[in-house]
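In this view, the complex is presented without one of its protein chains, the others remaining in place.
Entry: chain A
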């Protein structure tokens, strides 16, 4: 399919659906997202760990929130994005969409894992236990397994087209778990505390804490975008290895 030439090509966003066009763009964007991630991370850590006051009930132990909440949000959000790209792949048959979903999954799995781990480290001193089988924790664990399942499924099928299709279906089916995680603290009586920020009640935190948490979340976003773009570039090289443009890039000493 030829891109239309009615206007300047950089205006035609759909041209970036082609791996050949997207590859150099992603390469230029990665350092940008990485620097902003580091910047936000530095500011967020400074605010959260050096400036923000202690909390009335949990003392200094609450500071795990600055790691726990951003990783949890990211784990849920990445899955939604993954499902979005999967729908795009099934609907539009764009190869890049499926590659995006596969590039996102490892970061999502890592975020879910870190969310569970920091949660356990927070639960031990506050609840007296590392783990309980309550709705919030169990649905988060399920999310982690969904990520692992997606990665295992897409990697176990050798034929890229079939792997893409199977992965897309799994990602879309699993997305219904995300609202369950989000609303679990409302729907069931859980040990996990309610949302720190909600649509109806706004925030229940002191402003410095809230700002630190939001800045850390932005850092997690930027990191995830950078990691996903890096991974998708490798995937593109792998999948398009037979094409002339990849061969030329390799010959020119791609690093």
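The rule is simple: a residue touches a chain if its C-beta (ideal position, glycine included) is under 8 Å from a C-beta of that chain, and two chains touch if they have at least 3 such contacts; residues count from 1.
Just so we're on the same page, contacts and distances are computed from a predicted model.
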Handout entry: Name under which UniProt lists the unshown chain, selected from "Pyruvate dehydrogenase E1 component subunit beta", "Cytochrome c maturation protein CcmE", "ABC transporter permease" or "Heme exporter protein D"
Key = "Heme exporter protein D"
Fill in the blank from the handout: The one of A:179, A:194 or A:241 in touch with the missing chain is A:241
Fill in the blank from the handout: Missing-chain contact, candidates A:17, A:39, A:121 or A:141, resolves to A:121
Exercise for the section: Mind listing the chain A residues that contact the chain we can't see here? Expected result: 47, 49-54, 59-61, 63-64, 67-68, 71, 106-107, 110, 113-114, 117-118, 121-122, 124-125, 208, 223, 227, 230-231, 233-234, 237-238, 241, 246-247, 250-251, 254-255
